[in-house]
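Missing here is one protein chain; the remaining ones are kept as they sit in the complex.
Per-chain residue numbering starts at 1, and chain names A and B are given in the order in which the chains are listed.
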Amino acid sequence: MKFNNRNVFIDASVVLGQNVQIGDNTTIYSNVIIGDNTIIADNCVIGEPNNSYYRNQLEYINPKTVIKSNSLIRSYTIIYAGSKFGENLNTGHHVTIRENTTAGKNCSFGSYNDIQGECEIGDYCRLQSYVNIGQRSKIGSFVFIYPYVVLTNDATPPSNLLQGVVIDDYSQITAGCVLLPGTNIGKYCLTSANSTVGGVFEDDSFIAGTPAKKIGKLSKMPFFNEENKRHYPWPKYFERGMPWEGIGFEQWNKLNEND
Amino acid sequence: MKFNNRNVFIDASVVLGQNVQIGDNTTIYSNVIIGDNTIIADNCVIGEPNNSYYRNQLEYINPKTVIKSNSLIRSYTIIYAGSKFGENLNTGHHVTIRENTTAGKNCSFGSYNDIQGECEIGDYCRLQSYVNIGQRSKIGSFVFIYPYVVLTNDATPPSNLLQGVVIDDYSQITAGCVLLPGTNIGKYCLTSANSTVGGVFEDDSFIAGTPAKKIGKLSKMPFFNEENKRHYPWPKYFERGMPWEGIGFEQWNKLNEND
Partner (left out) sequence: MKFNNRNVFIDASVVLGQNVQIGDNTTIYSNVIIGDNTIIADNCVIGEPNNSYYRNQLEYINPKTVIKSNSLIRSYTIIYAGSKFGENLNTGHHVTIRENTTAGKNCSFGSYNDIQGECEIGDYCRLQSYVNIGQRSKIGSFVFIYPYVVLTNDATPPSNLLQGVVIDDYSQITAGCVLLPGTNIGKYCLTSANSTVGGVFEDDSFIAGTPAKKIGKLSKMPFFNEENKRHYPWPKYFERGMPWEGIGFEQWNKLNEND
């Protein structure tokens, strides 16, 4: 259905792996490398030239863009040149990812995500719809971010001093939160919906309010799951798509320790 | 202007009613049924295949998609296969509606709406721009939802237990509200802007705050309109596009009682 080679444009310099499919109406600009078994669906733009292209089209050289194997890029996604992603990248629709974004493997970017570039994202992160990641953000691995979250970076707008947000592994940033510039969130934290979060939070914090405070240790809060157990730290109870799927988080950790 | 048959792709299995117009650069995949006098504008994708298509393209069969008569789908809208809408469907631009969404007649979905699918929406609902409806949501009729509202569904993220939000007839969910998983809002309610709403609210509630509480009966609150009358319940004072337009809500209710 999607792969009829109608109105497809792929620059001659693009390197396609084995079994790559490119959807109709999609454009892939120069110096893009796409891994095996990857699907770029219809109406996408991959390797979008950076702003300097418009200033000097003749001398512009598109930076290298890397999309690895087994990725699925859904329709109306724009990925700028100069970004690099690990294997199993997954995007929703109408996504924009700007230049010099680096993301690890098994990351997903939901519909209408606006990743402003110049940021680092670890492995197995899941951003739901409408997530806005400002420049200089650093996001660890296994971080999930929910709709209408924004990671800001300018404490005295407008200014030229950008202070990115840092979110460490396994933390969950729920819907509607604004993360203020320079915020540093430790491992295994949870922010309550619609919070306005600034400052430094240690591991295992439950964070809520405007302005947000640490309410207590997340692992001690009464968030019970279907099994009537305290749900946090969550990796014990959620494994869909995670590398501990089938073996459990504890066992996976032991295997990793032996690495 | 819009209907020049340039770069249009319509699968042979698509059933078009009388006087249907399809805009340039639009794709309609298999098993879509479109009612009379409907316009699908340019750059749309209708009958977008579900995720299982990518896993097994050869055996995949696209579920039936139904768009009824007198609908208007604006540009850059994506409607997944397996969704069904009543007559007079209206979408803005850059809308995404996922699979197994069921909506009644005279519904409108504003620009950048992200309807996650597996949800039920009644008649005459109006979603303004940037509304995010999570799976398992149930929305009654005559419900209006304003920008940056999200209906969430996971109380202990991430987990596998999805609890949808329920909103009953005639309720108004204003800008920036986060509706927490399992929230149940009765008829004729109003949520105040930017509230974080969880729990069960009876009919005629005015709901505000983070976390939100019932402030009082909405019909008793001092919300006055142009005629200096208490505006709620609103159907007495607003009829544009509603089935009681021209006859008034009271008279329309009487006619309905006789049905």
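Please note the rule applied: a residue touches a chain if its C-beta (ideal position, glycine included) is under 8 Å from a C-beta of that chain, and two chains touch if they have at least 3 such contacts.
Treat the numbers as computed from the prediction; the structure is a model and nothing was measured.
From the options B:Y76, B:F109, B:F201 or B:W244, the residue with contact to the unseen chain in the full assembly is B:Y76.
Screening A:P158, A:P222 or A:G246 against the full complex identifies A:P158 as the residue touching the chain left out. Although one chain is not displayed, chain B still touches it through residues 1-2, 4, 6-7, 24-25, 39, 42-43, 72, 75-76, 92-94, 111-112, 126, 129-130, 144, 146-148, 172, 174-176, 190, 192-194, 209-210, 223-226, 231-232, 234, 237-238, 240. By the touch criterion stated above, the residues of chain A touching the omitted chain are 7, 9, 11, 25, 27, 29-30, 43, 45, 48-49, 53-54, 57, 60, 62, 76, 78, 94, 96, 112, 114, 116, 130, 132, 148, 150, 152, 155-161, 176, 178, 180, 194, 196, 210.
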